[in-house]
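Complex shown without one protein chain; remaining protein chains in place.
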Amino acid sequence: MSEEIKIGVYVCHCGSNIADKVDCAAVAEFASKLPNVTVARDFQYMCADPGQELIRKDIKEQGINRVVVASCSPRMHEPTFRKVCESVGLNGYFFEMANIREHVSWCTEDREAATEKAKALVAAAVARVPLQEPLYERYADMNDRVLVIGGGIAGIEAALKVSGGNKEVVIVEKEPSIGGTMAKLDKTFPTLDCSACILTPKMVECAQRDNVKLYTYSEVEKVDGYVGNFTVTIRKKARSVDLDKCTGCGLCITKCPTKDIPHEWEENLTTRTAIFTPFPQAVPNKPVIDRENCRYFTTGKCGICAKVCPTDAVDFEQEDELVTEDFGAIIVATGFELFDPSVGPQWGFGKFDNVITSLQFERMVNASGPTKGKVLLKNGEEPKSIAILHCIGSRDENYHEYCSRFCCTAALKLAHLAKEKTNGDVYSFYIDMRTFGKGYEEFYNRIMSEGIHFIRGKGTEVVERKGQLLVRTEDTLLGKYREVPVDMVVLMAACQPGQDTEKLAQTLAIQRSADGFFLEAHPKLEPLKTATDGIFLCGACQGPKDIPDSVAQGAGAASEALSLISAGKVKISPIVARCDEDKCGGCMICINLCPYTAISYDEEKKVAVVNEAKCKGCGTCSGSCPTGAMTNTNFTDEQIMTQIEGVLAV
Amino acid sequence: MSAPAEYLREEELDHNLIYEVASFPGGHKIFSCQQCGSCSGSCDMAQDMDYTPRKMIEMIRAGMRKEVLGANAQWLCTTCYYCTVRCPRGIEPTEVLYAVKSIGIRDRGVDPNNDSPKFYETFCDTVHKFGRQHEPTLMAIYAFKGNPLRLMGFAPLGIGMLAKGKLGLAPSRVKNVDEVRKLIDRYRNKV
Amino acid sequence: MTKEFEPRIVGILCNWCSYAGADLAGISRIKYPPNVRIVRVMCSGRVDPSFVLKAFAEGADGVLVSGCHPVDCHYIEGNYKMWARKVMLETMLQQLGIEPERFRLTWVSANEGELFKQYVTEMVDAVKKLGPFQKPVNWMTELLEHERSLGTAVQEIAAGGGVGE
Partner (left out) sequence: MSDKKLKLGLYWAAGCGGCDVAVLDIDEKILDVAEVADIHFWPIAMDFKYKDVAAMDDGFLDVCFLNGAIRNSENKEVAELLRAKSKVLVALGTCACYGGVIGLANFCTREEILETAFKKTVSTDNPEGIIPQPVSEVDGCELHIPEVYEAVYKLDDFVNVDYYLPGCPPRAELIAKAIDAIVAGQLPEPGSVLLPAKTVCDECKREKKDRHVDEFKRPWELIPDEEKCLLDQGLVCMGPATRAGCGAACTNVNMPCRGCYGPAEGVIDQGAKAMSAVAVTAVSTNLAEMEKVISQVKDPAGTFYMYGLPNSLLRGRQMKEAK
């Protein structure tokens, strides 16, 4: 830069806040002798209008082209003074602040020492400011479509809310139907209203709205770009049924000869055909062929479904299709899965026929489920006693340290249903009863009066003695060891992150917390954001959540997305990392360091490339760049080192 | 107790006990107990009880009939009603313990070394007889049902009360004593 | 000099937690020794070990680096990266003859003004006990004896002053 550096230094008294402890005039006098300093003044209140005017006047009349204000914390007034500079045409980043209030006058007793420290900080700012570069805030255009990954209740709610805001939304669901876990439930606590009754209208609405597009039996394959400009590749798995042609008449299902496939959606309590719809209210209510079990695909013979189909919708030749769509924001709503209790042999799951999971029991009590709503033992008889074991895999450092949150109340609901359906003895083995939600404690109280046996003590082990299942526990309220004989055991299995969480975290470049769920940007203040701008979370993919919370989060995530895309433009902070391609050796150390995956590797040039829209300017990459190619704007090596020289100059 | 102290025999449990207790006046809310311990925390006698009121309720729920009826807690209850006032679930532990006492006397389930039921019975008998209470008679009969010597301990108290005119030497009888007797008989028969 | 030795310590603080914590100490009028001069960076992850060495080379008696508590990093895990560097830097500084008390990495959150005071006070006390950071004056003498224009920076370092006077 050939332009002569002219620094204006302004030492603020802040009334008596600074002047009491710092000799401001002496600091200004000291500053006036520093290199490149043209004017150095001290003034009552720099942030007030007359103070600001002083700076403007010096810039205009004295040709000041670098400004140093020694006053309060930059966290307070840095934006103020940047604006002052910009108001008279000087780039805001030609400004530097020395914090002589919070870091000097307010925390120092000795006036002499305070003045000396103030001088050092001013010297550092004066040394640094000539090295500062002009920086500009920039804006990128914003696509206003929203992608929702996961079509459970959280994702459905999010999609409907976005759609209600008149924006286009796409739902990608890996299963053949949307609905998620909620679709499997019978009743919902605490009101005990029917799950399907409140969910299916919302599912249908997703299918009917013009600005909601559904990709079921599909997965997100790849995500490129950054906030406002994501390009997403979606894999539409081959359904073998042409959704446009299929009317959902179901004839193919009735004719399919392969009928003995465990029905995953029914928690394997029954079987299904190779061409099937997961459940009667599925959306879209059109079948899919399970190629692994379909005779046509395994033996090449059969094809009955195709023959009976009146609309010629069965298409064995169909292949996975990759579609690419652009979005401004992404909402992740991939939900959870149930902990597999067979991991812990002590609970007897998989070993004893009548030890089942909560979701299996849920299907059993469901009128449209495999037993038509009857609670039945494997031998077809009704159990006379049922044990419900809480915290299976939850609150247990061997499995999941966290509390799965909804299972206590769900267990109460199941206890109620068990009592209602069998009128037998129902035992609830719990560690603590955590009924946190609105109306939940009242629900608990109500269920208690139904004569359920509540035993405070973890159902530690299920054993069989003489054909009788026994649940072993310590009744901690009585201080007694007990072995309670029951006919059926229901395990309240933990809520755990879905198996594809890790893969999706990589695809989306978002973080997971130690428990494996997706990590929010801030546990209190940014519960729906991720650290990656433009990607939001809702529902149980962020941590165990019940239906009301998932719905609230779905709506919240929609609001986050709408608020983002409605702005139309993305603001990009000028404090970012920049890579000097001439210096970059392509060592790729920086690439893993970036938590926002803002750095990628250019295979052709063999250098690191920063996506400034993704970069948040932390500078961690620069801190470990072995060649100095990666710089952090406004915090370059040179600037910081000079500042260090400066603070030690006095 | 016969079985190892820390082992609960499921086959010995009486799942009806809780319903039985619940059928007594004031017992119906026992199901709601959340085992917070407010009752025990409020109880001035808890330190002398073998089972605290909270634990009594839990034992009732578990169906530990023998232990419940044989406990001393219900007999130590002074019916101060602190527990009832403070229970966050509206349970009336005082009434629950009354129910336990009643069942215990009825079923002869009380610890034979426990004299309290005798006192209660004597109390009722005295009222049955006079239609009202007469303390010297009560104490005399009660004393002879157990150890008469212990009457000596109460002598100074009795003398003091006599001096202040709080006790009458001769028992008096209420007018329609039959009505009172009917009332008591009806309840005794019901239980 | 009869005056008590007043160490000069360079504090490199992250913007979101520790710098804000130091601000809070000021706002709460917590008094602490004036020996730490603060340089702000956006994240402790930005702190290049060169900055620490630079401070010592410029005559600092100690260097205090401070960031958000683990898990709380504004940029997710920049502080862990600084911690990795710190582990290696500590050994390296020891090999370079710098006492461990002269370099410290701490975690101070935005509401821990008191903790910031505590760390500053501890560090100032420890460094005072050690005395001034000794630069290898004898090497520098050999350079100083050599009259040449290029040597000015070295001379200043040897003389114990910083650059930029």
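First chain written, first letter: the chains are A, B and C, and each begins at residue 1.
Quick note on the criterion: contacts are C-beta pairs under 8 Å (C-beta built on N, C-alpha and C of every residue); 3 or more make two chains touch, one makes a residue touch a chain.
The structure displayed is predicted, hence computed values, not measured ones.
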| note | Omitted chain touches shown chains A, C
| said: For the chain left out of this view, which of A:Ile55, A:Cys625 or A:Ala649 touches it? | reply: A:Cys625
| note | Logged for chain C, residues touching the omitted partner chain are 48-50, 52-54, 56-57, 70-71, 77, 80-81, 83-85, 87-89, 91-92, 95-98, 133-139, 141-143, 146, 148, 150-151, 154
| Please identify, in ascending order, the residues of chain A that touch the omitted chain? | 514, 582-589, 591-593, 606, 623-629, 637, 641
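Convention: only the chains that are shown with their structure count from here on.
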| request: Calculate how many whole Å lie between the centre of chain A and the centre of chain B, each centre taken as the average of the chain's C-alpha atoms. | output: 60
| field | chain B and chain C, separation of their C-alpha mean positions in angstrom | value | 76
| What are the residues of chain C that contact at least two other chains? | none
| query | If you look at chain A, which of its residues touch at least two other chains? | reply | none
| said: Per the contact definition, I'd like the list of chain B residues that touch chain A in the complex. | reply: 6-8, 10, 15, 18-19, 29, 31-35, 54-55, 58-59, 61-62, 64, 89
| query | chain A touches which residues of chain C in the complex? | reply | 6, 8, 10, 12, 15, 19-20, 22-27, 29-32, 34, 37-43, 45-48, 50-51, 54-55, 58-60, 74-78, 81-82, 85, 117, 161-165
| chain A residues within the chain C interface of the complex | 35, 73-75, 99, 101-110, 113-114, 116-117, 120-121, 123-124, 127, 511, 531, 575, 593, 595, 616-620, 622-624, 632, 635, 637, 640-649
